[in-house]
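Removed from the display is one protein chain of the complex; every other protein chain stays in position.
Note that the chains take the letters A and B in the order they are written out, and that residue 1 is the start of every chain.
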Amino acid sequence: MINNMPMIAVGALFVIGLYGVLFKRNIIKIAIAVSVVESSTNLFLIVLGYRTGGSIPVYTLAGDFKKMVLPTPQALTLTAIVIGLATTALLLALIMLLYKHYETLDVYEIRRLRG
Amino acid sequence: MTIGTLYTGFGYWNVYAWIMFFAIGALVVLFIRFTGRSDYEKGTYQDEVFYGGNPVPQDGEDLAVPASSSYWGFTKALASFYEVLVNLHTGILSDYMGFLIVTAAIISLLILL
Partner (left out) sequence: MSWQVHLPALVLSVPLLGAFVALLMVKPILRNLWFTFILVATTVLAFLLWRRVGISGTMVYVMGGEKWNLTLPSGMALPIRIIMEVDAFGAFMILTGSLATLASGLFSIRFLDRVHDGNKFVALFFLLFTGMLGLEATGDLFNFFVFLEIASVASFGLIAFWRDSPEAVEASFKYAVLSIFVALLFLIGVGILYGIYGTLNMAAVAKNMQVGFLEKVALVLFITSMAMKCGAVPLHMWEPDAYGQAPAGVSCFLVVVGQASLYGMFRIAFSVYGQAFQGSVLAWIIIVFGLLSMFIGVIMAVIQKEAKRLMAYHCISQTGYMLMGIGLGLLALSSPQAMSEYGFTAMKGGIFHIINNAMYKGLLFLTAGSLFYATGTTELDKLGGISRNMPYTTMMFAVAAAAIAGLPPFNGFVSKLLIYESSFVVHPFLAVVAMVTSILTLASFVKVFQSGFLGPSREELASTREVPLTMIVGMSVLCLMILGLSLMPNWALSNLIEPAARDLVNQASYIQAVMGSGL
């Protein structure tokens, strides 16, 4: 059970983020919830690469090692973090513009496009 | 003719044969039109719009059939269906996300079981 704790954390973060996107009315909270789902995805990718008792995946810094942790998921996670930065920044910029136009942060009110 | 013939597995489609057929049909129509009356002059009383006996409005805006009133019969006949459908498209972001999650759940039920 304790060995599976990272995966349980991934699942819990994902569910918390999903709850935030589905049931919160404030669009800033929705943006934060999307960011939480991003964190859960990044955690999932890093946990995939872990090998028990592995050392850091750098030949010159590892010293004596039997096996290394996989480096590819770490590269994937870095890319995903940078992408997440770009998308969160853009979401927040859009929220600022939305507030300037609609005067409200309630997602139930921002619905001029319907039908 | 064999150029330009597309064979589907069930039949064939030849665009030039269709165009030829249409051109011959157009010639027949023109011939029939040619045998009509020849005393039409543009700009006289023959050109006037018939507006049910009422005076024709000057501005085109009062004369045009607006787009929102087209297909009134169709829309009225399916009114109950349309009400449900248009109210489903609420415009609220959380509802869109809800549809996404429900669809993902249905697909996962179908594929995983």
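Just so we're on the same page, a contact is a pair of C-beta atoms (placed from the backbone, for glycine too) under 8 Å apart; a residue touches a chain by one contact, two chains touch by 3 or more.
This one's a predicted model, so the numbers in the text were calculated from it and none came from an experiment.
Seen in the complete assembly, the chain not on display touches A, B. Counting the whole complex, the residues of chain A in touch with the unshown chain are 21, 27, 30-31, 34, 37-38, 41, 44-45, 48, 72-73, 76, 79-80, 83, 86-87, 90-91, 94-95, 97-98, 101-102, 110-113, 115. One chain is missing from the display, and on chain B it is touched by residues 4-6, 8-11, 13, 15, 18-19, 22, 59-61, 63-68, 70-71, 74-75, 78, 82, 85-86, 89, 91, 93, 95-97, 99-100, 102-104, 107-108, 110-112.
Heads up, the rule we're going with is that only the chains that are shown with their structure count from here on.
Rounded to whole angstrom, the centroid-to-centroid distance between chain A and chain B, based on C-alpha atoms, equals 46 Å. Those residues of chain B that touch chain A in the shared complex are 86, 89-94, 97-98, 101.
Taken in their complex, chain A has these residues touching chain B: 18, 21-25, 27, 30, 107-108, 110-115.
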